[in-house]
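Below is the structure I would like to discuss, written out as structure tokens.
Complex shown without one protein chain; remaining protein chains in place.
Entry: chain A
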Amino acid sequence: MKITQDIKESTVIMTLDGELDASSSVILDEELSDPEIMKYSKILVDCRNLNYISSAGLGVFISHLQRFEDAQIKLIFFNMQDKVRNVFEILGLDLLMTIVTNYEEAITIADE
């Protein structure tokens, strides 16, 4: 699992590369828990190379969801593979989180 952050003004673009399982979700949790991240108003998560997400990985996003909402930070997922999207949908997370098809769409929604 490789997580890279790309910062553009008030936007953090987080790229997830690999499989998000029990062990790598710890790294993701560290990244999302970083107080620095609260300075930005938009977090766009690029899931193009995210091949698998375990319940632990989902748990990390779920645990930060409320915090971001309270701080009015927009969390948007884009470029999600069908397989991964299916996992989000089964759990019902597609209704809670913003999942869009591509970067342009993500930018548009984020700027609303």
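In this text, contacts are C-beta pairs under 8 Å (C-beta built on N, C-alpha and C of every residue); 3 or more make two chains touch, one makes a residue touch a chain; residues count from 1.
By our rule, contacts and distances are computed from a predicted model.
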Taking the list "Molybdopterin synthase sulfur carrier subunit", "Sugar ABC transporter ATP-binding protein", "Autoinducer 2 import system permease protein LsrD" or "SpoIIE family protein phosphatase", the UniProt entry for the undisplayed chain gives the protein name "SpoIIE family protein phosphatase"
Contact partner of the left-out chain, one of A:Lys8, A:Lys39 or A:Lys83:
A:Lys83
Can you say which of A:Ile3, A:Ile27 or A:Ile62 touches the chain missing from this structure?
A:Ile62
On chain A, residues whose C-beta touches the chain left out of the figure
22, 29, 55-56, 58-60, 62-63, 65-66, 83, 90-93, 95-96
